[in-house]
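All protein chains of the complex are present and in place, except for one that has been dropped.
To keep things simple, chains are lettered A and B as they appear, and every chain counts its residues starting from 1.
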Amino acid sequence: MKSVSLADISKFIRQQGIANDIDGDPEIAVSAVNTLEDAQPGEISFLSNPRYHRMLPETRASAVIVTRQTDAPDRLALVRTDDPYAAVAAAIVRVHGYRKHPRWGIDVRTTIAASARIGENANIGPWVSIAVHAEIGDNATIYPGCYIGDHVTIGHHVTLFPNVTIYDRTQIGHRVTIHAGTSIGQDGLGYAPRDGRWIKIPQVGQIIIDDDVEIGAGCAFDRATLGATRIGRGSKFSDLVVIGHGAKIGQDCMVVGQVGIAGSAVIGDHVTLAGQVGVGGHLTIGDGARIGAQSGVVSSLDGGVEYQGSPAVPSPDFRRQSAAIQKLPELVQRIRDLERELTELRQRMDNGERPGR
Amino acid sequence: MKSVSLADISKFIRQQGIANDIDGDPEIAVSAVNTLEDAQPGEISFLSNPRYHRMLPETRASAVIVTRQTDAPDRLALVRTDDPYAAVAAAIVRVHGYRKHPRWGIDVRTTIAASARIGENANIGPWVSIAVHAEIGDNATIYPGCYIGDHVTIGHHVTLFPNVTIYDRTQIGHRVTIHAGTSIGQDGLGYAPRDGRWIKIPQVGQIIIDDDVEIGAGCAFDRATLGATRIGRGSKFSDLVVIGHGAKIGQDCMVVGQVGIAGSAVIGDHVTLAGQVGVGGHLTIGDGARIGAQSGVVSSLDGGVEYQGSPAVPSPDFRRQSAAIQKLPELVQRIRDLERELTELRQRMDNGERPGR
Partner (left out) sequence: MKSVSLADISKFIRQQGIANDIDGDPEIAVSAVNTLEDAQPGEISFLSNPRYHRMLPETRASAVIVTRQTDAPDRLALVRTDDPYAAVAAAIVRVHGYRKHPRWGIDVRTTIAASARIGENANIGPWVSIAVHAEIGDNATIYPGCYIGDHVTIGHHVTLFPNVTIYDRTQIGHRVTIHAGTSIGQDGLGYAPRDGRWIKIPQVGQIIIDDDVEIGAGCAFDRATLGATRIGRGSKFSDLVVIGHGAKIGQDCMVVGQVGIAGSAVIGDHVTLAGQVGVGGHLTIGDGARIGAQSGVVSSLDGGVEYQGSPAVPSPDFRRQSAAIQKLPELVQRIRDLERELTELRQRMDNGERPGR
C-alpha cells in the first residue's frame, strides 16, 4: 500500500475546513488508518472518545489524531485538532479513499429491456434485470442480482450492491447508494376489511428518493398507496430499516438500524432516530428532533428536542421517570411504612394517649 | 391513462357492497385516484381521517370521497358514503386495477429440474432456480433471482417478487404473494447445549402457508424443528417480520412491520399485531386480540381484547400505568411531603403538645 506523509494528511484535513497542528515529525510515512488497538507501526490512529484514553500508552501506531488537550506519550507523533472524529474521517479519505468496485462494463449476462436507457460509463454486473422504460444515469454501478422494475428512473453516480430490488416506477436521485438485499418500492400493508377478510388495495403510488441518500442492507421502503413516499436529500439509513407507505422523511436525517416508520408519518430535516425506534402512522416529528434508542413515538413531536421512552417524552422527563421507576419498590415500602405509622398515630389519638407521656 | 366517469366509480363501489351517493356531476371524467395533497384536476381523492379535513378546501382534485356528514367546498364533486376508506379502495381497483407484471413466459435463463412440475401459463423471469420435485400451480409469476427448493409445492396464481428464497419442502397455497428478499422455511434457532457448546438440531419440519396470504419484503419465516410452522388463510404481513419455528398463525391476521413471533407461539384468527411487537415462545393469543405497537407479549392472552405495553396488559390498564408513570416524579415528592408531615405530627404528640393550643 502506498504511503502518505503526516504533513500531507494534516494539510488534507485542513483543506476540509478542520484546523489542526502537527506535534512531532511531519515526515512520518503513514500507510493506513487504524484503531488504537489494532494499529501497527507506520499507521495513524485517533482518540476521540475519552473512555479509550487508557489505550494511548499501549498503541503501536506511529501517529495519533487527538484533541488539543490530550496527554500523550512523547514517542507518538500527534495531529492536534478540536474535532478528532471529523479529522480522522478526512484522514481515512486521504489515506484509503472510497471503495473501488469491480469493473464489469455491462455484463452480457444482464437482461436490459430495449426501451430502457442506460447512461454513460455504466458498470453493471451479471444477472441484473432492467425492465421496460427504466432510465439509469451516467456512472451507475449495479452489482449482480439486482432487479430494476419498469419505469424506474435512477440518477447519476448511483451504486446498488448485490440483490437489491427496485420496484416499478420508483424514482432515485443522484449519488444514491443502496446496500445488499434492500427492497425499495414494494406494496405497503394496504387492505380494506370486508366480511371479515382483507381485500387488497392496489398500491398505485410510488417512492421518490432524493440525491445523496445512503440506505443500509436489508431495508424495506414501501411505495405509497397514492402519491409518493419521499426520502429527503442527504438522509442516511442503517440496516433493516422499514419505511411505511406514504411516509415523508426530510433532509440530512440519520436513521439507525431496525428503525420502523409507519405509513404517512412526516419526519423533518436533521432528525436523528436511534436504533429500534418506532414511529406511529400519520405523526409529525419536527426538524432537528433526536429520538433515543427503542423509543416509541405515539404522538407528534416538536423539533429541536431530545426524546426518549415508549411512549417517547422529552429526555429529562424520561430520566426522571426512569429514576423513579428504579426506586418504585422502595416507594412501595415507604408507602407501607407511612400507612403503618399513620395507623399507629391515629390509634394513639383514638386511645386517648396523654400527649407528652 | 384511460379515464372513467364518476358514475362508473360510484356504481363499482356499490357493487362491492358499499352504499354511496354522488353529490355533484356524475359525468366527471376521472383519470386517477390520488391524495388530497397531490391530486390534480381530473383526479379523485378521499377524506377518511378527520385530521386531514383542513386539506379539503385546498385540494385540486375534481372529486372527493367523503363521509355523509363532511362539509366540503361546492366546487368539489363528492361521493358520500359511510366508509370512505373502503370506498376509495374500491375506486382504486376500478380506476387503476392491480399491478401488471412483466411477461417472461418461462425465461430460458431459468434452471428447472426435470422432476419439477410447472403449471399452465407460467411467467418465470431469468435466474430463477426450481429444484427437484418442486410443484408449481397455474399462472405463477416468479420474478428474477428467486430460489425454489426441492419438494416445494406452490398453488395457483402465486406471485414471488425478486430474490425470494423458498427452502425445501415448504408448502404454499393459492393466490399467495411474497415480496422481495423474503426467505421462507430456513432453519430456526434450534440447538442443544453440550459441554458449553451449541449442537445443531436438524430442523426436519417444514412450513405451510395457506391461501391468500401476502408477505412483505425482507421477512424471515422459519420451518419447524418437527411438524410444521403454519400461516393461516388470508393473513397479511408487512416487511421484516420474523416467524419462529413451529409457530401457528391463524386466519385473516394483520401483522405490521418488524413484528417478531417466537417459536411455538399460537396466534388465533383475526389478530392484529402492530409494529415491532414481540410475542414470546409457546404462548397463545386468542382470536381477535389487538396488540399495540412495540408491545411485548410474555404470557398467553385472551381474544377479543386490546393489549399494550411490554409486558403487554389490557390497554385500559396500560393507559392507567402510563399516566401514573408520567406522574411518578410528582408522586415521589408527595411521598416525601407525607413523611415530613407525619414526622411533624408525631413530634407534636411526642412533645406533649396540648391539643388545640
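To be clear about the criterion, contacts are C-beta pairs under 8 Å (C-beta built on N, C-alpha and C of every residue); 3 or more make two chains touch, one makes a residue touch a chain.
Treat the numbers as computed from the prediction; the structure is a model and nothing was measured.
Residue B:168 is the one among B:8, B:37, B:138 or B:168 that touches the chain not shown.
Within the set A:145, A:173 or A:280, the residue that contacts the chain not displayed is A:145. Residue in contact with the omitted chain (choice from B:24, B:137 or B:188): B:188. For subunit B, the residues touching the absent chain in the complete assembly are 109, 111, 127, 129, 131-132, 145, 147, 150, 163, 165, 167-168, 181-183, 186-194, 196-204, 218-220, 222, 224-228, 240, 242, 244, 246, 258, 260, 262, 276, 278, 280, 282, 296, 298, 310-311, 313, 317, 320-321, 324-325, 327-328, 331, 334-335, 338, 341-342, 345, 348-349, 353-357.
Mapped onto subunit A, the footprint of the missing chain covers residues 16-17, 32-35, 37-38, 45, 49, 51, 85-86, 88-90, 92-93, 96-99, 102, 109, 125-127, 143-145, 161-163, 179-181, 212, 214, 216-218, 234, 236-240, 252, 254, 256-258, 270, 275-276, 293-294, 310, 322, 325-326, 328-329, 331-332, 335, 338-339, 342, 345-346, 348-355.
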